[in-house]
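Notes to accompany the following structure.
Every protein chain of the complex appears in place save one, which is left out.
This part shows chain A:
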Amino acid sequence: MSEQPGHADHPGRHHHYTESDLSRDVADLETKSATAARIFDLRRIIGGLFVVYGVIVTIVGITDSQSAIDKAQGVNINLWTGIGMLLLGIFFLAWLKLRPTPPPVPPEGLPEEKESA
């Protein structure tokens, strides 16, 4: 099934690497590739890290001393940055929840699973 019909070798030019050779090699590797099927979803990592960072920095902001606020030109920068990071983290987790990773597309040959429609 990894053989691609229609890409006949050019006889007598075996040493010459042509586009059809390359296309076939890469198409072949693509069918065996595991990235699409097994790679984890990055949204979970970004969401998780930013929620953790957001919580830490927000707590620091709530308990900040006056000198820390004075240093930052009178802005409670830890609080605002913490809230911002927390919201970004929640955004990614919500996106993941609402649009979960689709199951990997089966190799070619199988029809699209649209029977439910």
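The rule is short, and it goes like this: a residue touches a chain if its C-beta (ideal position, glycine included) is under 8 Å from a C-beta of that chain, and two chains touch if they have at least 3 such contacts; residues count from 1.
We adopt the following convention: contacts and distances are computed from a predicted model.
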Omitted chain, identified by the protein name its UniProt record gives, among "Sodium:solute symporter", "N-methylhydantoinase B", "DNA-binding protein" or "Autoinducer 2 import system permease protein LsrD": "Sodium:solute symporter"
Chain A, residues in touch with the chain not shown (by the definition above): 17-19, 22-23, 26-27, 29-30, 32-40, 42, 45-46, 49-50, 52-53, 56-57, 60-61, 64, 68-69, 71-73, 75, 77-78, 80-82, 84-85, 88
